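For this view, one protein chain was removed and the others were kept in their places.
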């Protein structure tokens, strides 16, 4: 019985990686992520130049569940990529560099850096809901998605993964990303939301708006994965609200070959990853399947 | 200190009504809703002809929080409207008839029935995420929104409220609805989502997709209310995940003059409504305001 | 209360179109009371309300009759198959008073909740009248639930006179001295319940209704009681005749 999966040409020993933006900006972060037991590390979204991000408060746990964040794509810029990749290699763990930009050139610039640094893949962040110019404006327009993915995939040798967020045309954007050469899709990013402190009558985040993550978005993310898989049969990395084996299994049944965990790494990250992996193993056995890959998209067989 | 609000020309003794689809199809439902203590009753969405809705399962509480439903706009058709209105009048409580349709004519048909039955307002459901042809396809296209709202508001005398859901262009749709004569907006409906049972590897709902409601969507709904209020200063009824005074207060601070409660009426509905109303009163006092209307949109004053 | 996956332990044909289903929930189920029911998910086919017929530690039993697509499919599942339960739903109904004399009238598969009701209730005496159309619908209740076999006396009535007393439950009722009972409880087809409520007046007469149940959560309203603000899935399924007289009359007519 095997938990290994192939995704975007990478062979992973199990399907669980971290989601971009959970650590992943510095060498030390990579080592810490490796210690969580993930099968591949995904870096923080890296832009050509360093970005300061927003001033705190940038994050808050909501009384209605989940996390709201507006970090603002803080990152040390593309020069860090080499260091991040070489650190991951020390742990013999695949590394996917998350790439951000405002236009095709910026995406290419960072992706080339990842390529020449021997990263295993790039994940194009086309979907941040709160970093103006860097995010969901791109991913919600299938044509821009096509152009960005095409520009990158025709330049770099390593596999290109497109990360899309919740938007009306997410299925079209997915189709365009694949046409443009994306080997896989990561679905979804956070969902634009906000939190107002009722005692002071003021929005809490400095940026006012942020991205909602964690359990609240899980059923939305599963739906997006299901819809995109149904229309494309693409290789999908499911992301959004996964915190245990069952939330991961739902993603896999909807069509994901691998999953990313973000918010749930906040508490006891090692146990979280270990429990998901263990739980998936038992689940595959319960379903009497030989491998986890056999479970991919199974919910489509009615 | 007053909790009374004016919304769409209706004077309500406090801001809390039920959301459409929580009961509201039969005379008996109206009486039950009245007993919950709401300041106005909103009917189930009524279409010209009776609709059977989907076969069970149509609803499920999710392990990640909230409710997923695909009732499929089951309703007894427009002939029920008179009975619903006259029942509400017995309790001297304003009644808002939720209207559904596949095209302008159908919306007008039901709205006229509401008008001639002396309903206090109609709420056009432009945003159901799971009833094909009846919902979010309409609300996510600002032009269609304009046409439907215009058709209804130029035909009926009673106030028209447009209910919109989460979509990329929700602000544009809101602007169009107001231009077309909507007196107020209800924001938001449920969010398209799904749930897969991992033990049988099958989608749970008969309809596969459903609408997510309850606390998980609250921060998204507050964001939509905030954005729409910022751009339009419209009269807004906030809806989505409200279950206590604080979740209601957030909506009001974001720009809502009134709120609707759906999912939270599942358990102890009388207490839920009473606690929200009581809590809002104490909150207004804490903020040293004279009336709840003074709190509307206060989060925009940074 | 999220769904609870449950594994089928056995499924047994007891009588004509009548099945006994035992399931073992994979997670802990909240405390259940007699007349609580579950929405039972038959994957990709239906979700149907079934009363708890019996509970032995972590095994829950149902008794059901094949009616349509959902119950038919359920009857064809195998031990080991997984279904899912939503519940316990409804308010439950139990008697806990050693002074009561109870008359239970069950019509057809209306027998389903009775074993659990008997097992959990305390009373002085309980007489159960179980009426069916013909003997093929019968099964041996006392053998099935030996733990409660001493707790009640059973009178069987068949409409075609193929077994026991000849006639309907109502016929049997007419020959019974109802003043001997402090509680009368009827479960069965609406027409039968309606007649019971007409025949015996009083606050101590209860009926378990069977309206359409679509959500089970008090939201969709499909289970409303006519001319009442009550919902079966919240305040039911057991009501006193006073509460549902109008509903019963209207439902039978239509």
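Every chain is named by a letter (A, B and C) in the order it is written, and numbering of its residues begins at 1.
Assume contacts are C-beta pairs under 8 Å (C-beta built on N, C-alpha and C of every residue); 3 or more make two chains touch, one makes a residue touch a chain.
As the structure is a prediction and not an experimental result, all values here were calculated from the model.
S.K.: Since one chain is left out of the picture, which of the remaining chains does it touch in the full complex?
M.R.: It touches the following shown chains in the full complex: A.
S.K.: Of the residues A:104, A:179 or A:197, which one touches the chain left out of the display?
M.R.: Final answer for the missing-chain contact: A:197.
S.K.: For the chain not shown, which residue from A:28, A:79 or A:285 touches it across the whole complex?
M.R.: A:28
S.K.: Give the residue, chosen from A:112, A:144 or A:266, that touches the chain omitted from the document.
M.R.: A:266
S.K.: Using the document's contact rule, name the residues of chain A that touch the chain not shown here.
M.R.: Interface with the chain not displayed, on the chain A side: 21-26, 28-29, 31-32, 35, 44, 53, 55-63, 67, 69, 71, 74, 197, 199-200, 202-204, 206, 262-263, 265-266, 269.
The rule is simple: only the chains that are shown with their structure count from here on.
S.K.: Looking at mean CA positions, which chain is nearest the middle of everything shown?
M.R.: Chain nearest the centroid of all protein C-alpha atoms: B.
S.K.: Averaged over CA atoms, how far is the centre of chain A from the centre of chain B? Could you give it in whole Å?
M.R.: Here the centre of chain B sits 33 Å away from the centre of chain A.
S.K.: With chain centres defined as C-alpha means, what is the inter-centre distance between chain B and chain C in Å?
M.R.: Averaging C-alpha atoms per chain gives centres 37 Å apart.
S.K.: Of all the residues in chain B, which ones touch at least 2 other chains?
M.R.: In chain B, the residues touching two or more other chains are 62-63, 199, 202-203.
S.K.: Could you list which residues of chain C touch at least two other chains?
M.R.: Chain C, residues with two or more chain partners: 44.
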